[in-house]
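The complex is shown incomplete by one protein chain, all other protein chains being positioned as in the whole.
Right, subunit A next:
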């Protein structure tokens, strides 16, 4: 008896879901595929209503998939012809592969594309830069977040140069009531991402150095890279005891509990600290050497939106993308998600004080992206994975800076022709 009830229930549910499918994908409705399921409220309550003020007749729905399943699911949907009209793009190779398979439409002639700089577009272009296939949405910026109260208590100023930075750290260490720098190497990626890629651009002159690595005119064994590793090696003096076993959440907690003075940060950390830290905190860019006339920051391209080449609503989808190139979207997005910054050239008023400090560096400093992301992480051994391992080892003191640089270069030389 209960089986029958169950069977009827199942059949009913099945019928209902079958009946719903045509409703959900009615013609003229734009579907956005994304891995940002954290952002669903922001899209539904802010971004889509703002778009509908201008285009009330275009229905848009935001359909996120969990981040870990996104790549596999979007590939399968594109292959099966059931993917949404707009596809959120991962940076570099994952999206490039989709374009090469003919799943993403070229967007070069999209109106408003010239609101984006070449660096912003570089993550979603063919290797020769001739075709752009996704509209850049947001980047994350690296720098250092500091505890303002700790700085006042110890009596140090916000450092402007590398020398001042380490003098400040030394002073905090000597004073003793704060851990100078909150980071660990247990998860490895912080050492590379918040360490190597954060302070490095000041040594290799941002884009110039990054491009030189790609065309083979610079090598990891050159002075800028060895010096970056050398500076990184000095960090171990300022990290908490047992940093080898301190994970990323440990480091975040050390800082947000007020036990550390400086935190090597990605701008995405801002919202967590806003929620958890009960002291005032600020931010400063990676300090360049004294006398350097330019500073460089890692302004890493992270997320973009592309057009499904098989979309039946391509015209409407293009209207949406065009709207996204405007200043209204840039402002909405940057303020809804402090720490994710619109990649457009519009002057955006960011209301969060720390986030607006981060984004102000774009005016003072030159932007670049992480040097391992474009082309160089295509082979085996994988450069990005190598840099995680090597940076962590340099900080742990199990590898010298020179050996680490040599190992990174040797890995690249194994498969990348310009380095052979």
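FYI, a residue touches a chain if its C-beta (ideal position, glycine included) is under 8 Å from a C-beta of that chain, and two chains touch if they have at least 3 such contacts; residues count from 1.
Keep this in mind: contacts and distances are computed from a predicted model.
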**Report entry** Per UniProt record, name of the chain withheld from view ["Cytochrome C biogenesis protein CcmF", "ABC transporter permease", "PDGLE domain-containing protein" or "NADH-quinone oxidoreductase subunit I"]
**Finding:** "ABC transporter permease"
Query raised in the report: Among A:94, A:208, A:289 or A:349, which residue is in contact with the omitted chain in the full complex?
Result: A:94
Query raised in the report: Of the listed residues A:35, A:235 or A:388, which contacts the missing chain in the full complex?
Result: A:388
Report summary line: Considering the complete complex, of A:246, A:283, A:307 or A:321, the missing chain is touched by A:246
Report task. Write the list of subunit A residues that the hidden chain touches. Result -> 92-94, 97, 100, 184-189, 240-247, 250, 253-254, 372-373, 377, 380-385, 388-389, 392-393, 396, 398-399, 414
